[in-house]
Each structure stands twice: as structure tokens, then as C-alpha cells.
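One structure is given below, represented as C-alpha cells, and several questions about it will come after.
Heads up, one of the protein chains got dropped from this complex, but the rest are sitting where they should.
Letters A and B mark the chains in the order given here, with residues in each chain numbered from 1 onward.
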Amino acid sequence: MKRLLTQLSGFLLIALLTAAVFDTTPAIGQDEAGPVDEYLELVESSGAEYAPAFDFFTVSMLWTVIAAALVFIMHLGFATLEAGLTQSKNTVNILFKNVWIISIGLITYALLGFNTHYPVDSWQIPGWLGINGPIGDLNADGGATWGYGGLSLAMTGYGDFIFQAMFAATAATIVSGAVAERIKLTSFMVYSTILVAFGYTIAGSWHWGGGWLSSLGGGDAAFYDFAGSTVVHGFGGAAALAAVLILGPRKGKYTSSGIKPIVGHSMPLATVGVFLLFFGWFGFNGGSVLSANPGPLGLVFTTTALAAAAGGISSILTSMIVLKKPDLSMALNGLLAGLVSITAGADSVSVWASVLMGAIGGVIVVFSIVFFDKIKIDDPVGAISVHGVCGIWGTVAVGIFGGANLVSQIIGVIGVYVFAFIFSYVVFLLIKMTMGVRVSEEEESGGLDIGEHGQEAYNIT
Amino acid sequence: MKRLLTQLSGFLLIALLTAAVFDTTPAIGQDEAGPVDEYLELVESSGAEYAPAFDFFTVSMLWTVIAAALVFIMHLGFATLEAGLTQSKNTVNILFKNVWIISIGLITYALLGFNTHYPVDSWQIPGWLGINGPIGDLNADGGATWGYGGLSLAMTGYGDFIFQAMFAATAATIVSGAVAERIKLTSFMVYSTILVAFGYTIAGSWHWGGGWLSSLGGGDAAFYDFAGSTVVHGFGGAAALAAVLILGPRKGKYTSSGIKPIVGHSMPLATVGVFLLFFGWFGFNGGSVLSANPGPLGLVFTTTALAAAAGGISSILTSMIVLKKPDLSMALNGLLAGLVSITAGADSVSVWASVLMGAIGGVIVVFSIVFFDKIKIDDPVGAISVHGVCGIWGTVAVGIFGGANLVSQIIGVIGVYVFAFIFSYVVFLLIKMTMGVRVSEEEESGGLDIGEHGQEAYNIT
Partner (left out) sequence: MKRLLTQLSGFLLIALLTAAVFDTTPAIGQDEAGPVDEYLELVESSGAEYAPAFDFFTVSMLWTVIAAALVFIMHLGFATLEAGLTQSKNTVNILFKNVWIISIGLITYALLGFNTHYPVDSWQIPGWLGINGPIGDLNADGGATWGYGGLSLAMTGYGDFIFQAMFAATAATIVSGAVAERIKLTSFMVYSTILVAFGYTIAGSWHWGGGWLSSLGGGDAAFYDFAGSTVVHGFGGAAALAAVLILGPRKGKYTSSGIKPIVGHSMPLATVGVFLLFFGWFGFNGGSVLSANPGPLGLVFTTTALAAAAGGISSILTSMIVLKKPDLSMALNGLLAGLVSITAGADSVSVWASVLMGAIGGVIVVFSIVFFDKIKIDDPVGAISVHGVCGIWGTVAVGIFGGANLVSQIIGVIGVYVFAFIFSYVVFLLIKMTMGVRVSEEEESGGLDIGEHGQEAYNIT
């Protein structure tokens, strides 16, 4: 193992050195002239009639990078939510996995995700598979202004990259929660790398890269998934389901004497996680407007917030009626359910439709979590229900309330979910056959923190 | 109870369905033309001479929604601060209440808060009462550009809505902290709903909706409360005082052998809360500029930060002198005291006045917390002092340092505080007489987490 890692590191270092030296290096000294002078030159070279448009481009680009930062903080939200809803003996492991996921997600997206996701050059299988190589200098050839996307994109290449890159790791994070408390660390590291580098980017290319999903039905009847209810959240949920099926439930969860609840170790941590996810979702959905256009921007912020609120209220009421108690975990999952439910249609439904979509999501998530537990699919944080099940509802709902073609919506859901499930299943099975996917029973009962990391999360005296 | 909830949910569902179906649904397909093209069309239709103004509108609107997201994160700040400063047996309850408040606050603001707060159409009692119905499609009739507010508002209707909606739940959150550890959950849910739906919006309409406060003194002598020292924080503080008077202190707090301190269970959680509140306050005050105008924006960020810092330092020094120890809770409350103290005048005082206002706020809060404890008004987190008392100081201080009319400031404070106190007192009393407001002694000593939710906040092994 050590040898393999050493060799891998060595290889990585050489590859990087080569890339770094041969890459064009931007010259220093750009701030010798004042920024306003510089900007006026940019405007002039764009043609005077585009002056207000170029200002719009600038503010849209600013929003894009701020939105990227907001999506980034969702990864802290996922990390703390997952940690809070699981046992304290596995907390270091969960936090570690989330550091890994955001890191490897960003690097692999630069290496091949971005150019696969937006296959400018070439498809290997037209509409279905278009793996492409690493990004170069996206600011070159006028890319620092609108040389990258022309009038059809209000951001530079790097803006486009960093915003999409922050999305990429999300799919793997969703799986992380569902397989928590029993998965082998190195196996998860390999699995998540493959999922985020290949699986997610291929699915994304079908929709956002000009693949078959984007032309489904043709024109107005095309599959519509604004910010990724299906392509991001559904993908993650379906992949998680496949992994959990192979991995099996945690020891002691389903016994002959019934289902034993394994409670989370810190509700404050879980709550911090959900509020940060809600906060970051303004960047996730708001940034998906892909510009600072005031009309859609205000609508998207409003529908996003109201759907979350409706999901929170309806899951609270549902848990009070069905579970006979006001359950905090359900309230938190209700907020998230509302958010996933509006993600596909945030820009294209009315505010009252968004309230309804979120409210229904909040009901669905309670029943879904109970259902999966009943059929002994052990998902410690409810990720399959929140992201997978509500992802379906959110996507279909755009066909009901948002004017999208219902058939296309259903076909799109099926296409992405089936692909995610199979991709995840095959990769996870291969890893199971080679490296194994599950820690020993002894390690599971003692906790992965000691078993995998030799560390404990808490030492409060 | 279950039956009532089922009926309520059913009614809500039907109402929503109706609203969703009859509402105009925006058509999908708006991103077929590029965003820059689209934007140029918008600019052209606005008249060429307004091109730079329309760019300003766009950036101002962007700031409005970002500020809304920042105010949102204040709710996580409140949740963690309140949880940190109370006992661990009541943590789930506090977190749950905060999920409820932000959810119901957003929905009720859409249902009637927004149109009551900004009564475009009609007052029932001119200047005093103007309850209006739910929002419609605010992007209709040119509302996606400046059809909503004309040249006098640099944001769309949805921008206006979402920013104000995030403020709405704040008043109820302030009360939440003061009544913590002994209030009945369902009673608080009903109370906070009424407070945020009716109480806060009516008080707000007096000032921001063109009511009597806005014309007080007339012209230059009008009541001035920039971002809501009185209208938001003071309202919450006065409402909290009324509720606490009815509710009474926690068992065992004031005994025959003196005042027994009940210490908070997690200072890290409380600290996270205060820093998040400080962070979010940049949106609260900065967003209240209501545009991205660089002059006031920079001033407001600066006065806000300096007042908080001065409040932190002065409360630290005061606690070292008066309490003979550098108390972390006091330091944290000092930061908040500084923030509340500058909220009324952040745009209209000099930086050194802001330092002085914050510093005095930091001194006041220490004495005020000690004072309320002495007269046996039990406020576990110091909310009445931070928001209520410093809200008075902040509002009056604009009359001293910011050129506002001192008499109008004092009348405004009295008007809002008296209304908030009476409104809260009556509603809380009615709830006490019907549902009861306090948990049983047994539940209080065992903790509300088990008693109300059947859950514990921590399971650290």
C-alpha cells in the first residue's frame, strides 16, 4: 500500500511539474495601470454599443464566483449534517471523507470533468460519451472577457469552471452519508474519485454538455432541470442506493426483534449543516441563473426560500401526525426536501407553486425515510430519500407547474437514475471484489475513527 | 391535536393547490437567447439614456439578494447562540423552534406580511393598520426590471420581498431565546406565528410602509431607524419582555438563598452564533442601503464593524471591572450590543460616533443583564438587554450623533415598544388561558428535549 502510494505520488508530481512548466504563465504587472483605465480599454475594445452589456457581464461574473463560494460552503453543510446524524465513534471518518471529496472533486474536475461536462471538442459516442482532457489557460484568447462564451455566456471560462467544479463533488458527498459508519476508507476514496471524475460528468454532459437529454423531445419539449434536481441530487441518490444495496445495513440495525434506531450524536452539528446547506443553496440555484439578470434572480431566490420553508413546515406537521412527535431530524430533512424539490424548476414556477412543491417534498421525505427503513435499506442520514426521491418529485413537478414536457421529464429522470444506479453498482461491486468495501465487524463496533484513523473526534474532559 | 393538524394540513394543501394553479406560471425557455443579448434588449427598452442606471439597478439587485442570504444565516446564528447559552437538555427544542420560525416567517410574510408591510393598496385604519393579502407574480408588468418600484427602488419586487422576508422572522427569534427552557412547544409555535404574521408587520408598516411613524414630525424631523434598531430589535425585545413576565422564571433560578446562575452548555456553539450574527449583520445593515451606491455602502460596513468591535472591547473591560473577570458571554453580548446600537444610524453617523455608540452599547448590556437578573426577570440569553435595551440606545443615539430629531426618535421608540409589549402580552395571555404556555415542572427539570421531542441533542460516547 505504502509503495503504491509513493509511486502514485511520484507520478502525480512529475505530471504536475510538466503541466506547470509548459503551461502559459500569465505575466505579472497587470495592475500597473489603474483598474478603471484597464476596464475602459476592455469596454472600448468590445465596441462602444456593448458598454452596458460589458458591465452586465462583469456583474454576472462576480455573481458566478460568489455563487461558487456559496456552493463550496454546502460541503461544510454536508460534512456537519452527516457527522451530526451518525455516531460519535465515526465522526473523524466522516469529516475526513468530506475533506477528501471536495479536494478530489475539484482536481478531477480540472483534469477531465470540465471538458467532459462541456465537450467543446469531441464526443466518443455522440450525445452519450465525450471524455476530454484537462483544462488549459481559460483566460487566453480573449477568455478573460467574453472571448470564452461570446454573448451567450455572461461569465469567463474560469467563472464557468469554478462554479461547475463546486457542483461536481456534491454527488459523491450524497453517497458518503448513505454509506456512513461501515464503509472502508480507502475503498470509499477510490469509489468517490471514479464517481465524481467519470459518472457525474458523463451524466452532466447529457444535459448541460449538449448530449441526448438536452435535445430530448426537441425545442420546447426538452427535458428541463434548472439546477440539477435530477442531474445532481438524483444522480447522487441513485448512486447511493446502489452502494447501500451492496454494502448492507449497519450491524445491529435490523434485528429479529425489530428495527433498532441508531441515533445521531449531535443535533447542533446536524442543524448547523442544514442551515449551511440552505444558505449555500442560494448559490446553487441562484448561480444557475448563469447571470445577474434581476428578473429571474429574484424569482429563484424567492422560490428557493419558500420551497424550503414549506418543506420544513409540512415535514414538521407530518412528523407530528405520523410519528406522534415533533422530530428535529425530520424538520431538518424537510427543509432539504423542499430545497431539492424546487431545484429543477426554481426559475420557472410561480411562488405559490414553489410553496406547494416544497410542501409535498416535505411530506414525501418523511414517508420515504420510514419506507426505506422498513424494507431494511439502511441510510443513516436519509440521503436517498432527500436527494433521490425528492429529486424525482422536483423534476416531475416542473412538468406539472412549470410548463415542461411531462414525458421528457420522466424519461430524463429514468435515464439519469438508471445510469447512476448501474454505474455506481458496477464500480462498487468491482471495488468489493478487489479491495473489499466493508470494515471488519470488530472495527465497525469499535468505530471507524479508531479503526481507520487512530483518532477520536472528541476529548472533552 | 392530531385531528386539528390533519385538518389544518388538508386546508393548507387545498389553498396552495388553488393558488398554484390559478397563478400565472412563467414560461420556460427564457435562456434560448444568450443572457447578454437579453440584457441589451432590456437596456434598449429602458431607453438608452438609462443604460448606466440599468446596470446600477442590476448590481443593486444582486446585492439585495446576497444581503438576503446573509440575513438568512443570522437565523443559524440565533439558533446556535440560544442553544449554546442554555442547558443541553433543552437544545433540540431550541433548534426545532428556530427551524419553525424561519419557515413560518417566510411563508406568512408571503401570505400577508409583505403586502401589509408595504401597503400599496389600502389601509384599514390610515397610517395604523393595513392588512393586505398574499403576493402575486411580482415579476409581472415589467416587475422583472424597474416596473416594480420605478426609479425610486433599485431592485425588483422579488428582491424587495426576499430581503424583507428574511428580516421578518427575526422578531420571533429574539423572543425564542428569552422564553427558552420552559415554554410549551405548540404554544410557542402558535405565538411566534401570530407575532411574525401580524405584530411585526404592523409595526413595520408604520415606519417602512408609509404609516404614522414615517410622517412623524414631517420631513427632516421624521423618525429615523435605518435598518431597524427599534422596528426589528426593539420590537423583539419588548415582545420578549411581555412574554417573560407572563411565563415567569425557570424553576430554581431565583431561590430564597439568592440568584442561582444556570450556565450555558456550549460556549463554542454560542461563539459560532455570535460571529455568524456579526457576519449576517453586514447584510442586515448593508442591504438596508437598498442599493449598491458605493458611498453609503462603504460607510455602513465600516460603522457596523467598528460599533461591534467597540461593543466587544467595552463589554470586556466592563466585565473585568464590574464582574471582576473577563466573561466570554459578556464579550459575545457586547459584540451584539454594538451591532444593535448602530443599526438605527449606520448610514448617518461618523465612524467615531459609531465607535462611541457601540462602546456605550457594550457597557449598557452588561449592566442591563445584571439588572434584569436582579429584578428576577429571567432571560436565559440576555435577549431583552441586547435587543430591547440597546435598541432604545441605538435609536436615541441617531438623534444625538446622526442629525435625527431627538423627540421623534423617542416617540418612535415609545410607540413601537408599547405596541410590541401590549400585542405580545395579549396574545401570550390568550394562549396561556387556552393552551397553557408552560411545560410541567417535571418536564422542565427533565428537559424539553425528552419531554417535547423524545430526542436528546447529544449522544457522545
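Here, a residue touches a chain if its C-beta (ideal position, glycine included) is under 8 Å from a C-beta of that chain, and two chains touch if they have at least 3 such contacts.
The shown structure was predicted, so the numbers you read here are calculated from the model rather than taken from an experiment.
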Item to check | Chain not shown: contacting residue from B:I94, B:I342, B:V355 or B:L448 | outcome: B:V355
Checklist outcome for this item: Contact with the hidden chain, among B:Y39, B:F57, B:F96 or B:W206, goes to B:F57
Next on the checklist: For review purposes, identify every residue of chain B that touches the missing chain, sorted by number.
Outcome noted: 50-53, 55-57, 59-60, 62-63, 66, 70, 87-89, 146, 150-154, 220, 224, 263-268, 271-272, 274-276, 278-279, 282-283, 286, 290-299, 301-302, 305-306, 308-310, 312-314, 316-318, 320-321, 324-329, 331-332, 335, 347-353, 355-356, 359, 398, 401-404, 458, 460
Next on the checklist: In the complete complex, the non-displayed chain touches which residues of chain A?
Outcome noted: 1-2, 5-6, 8-9, 12-13, 16-17, 19-20, 23-31, 33-40, 43, 51-52, 54-55, 57-59, 61-62, 65-66, 68-69, 72-73, 75-76, 79-80, 83, 91-92, 95-96, 98-100, 102-107, 110, 134-135, 137-139, 143-145, 155-159, 161-162, 165-166, 185, 266, 269, 272, 452-461
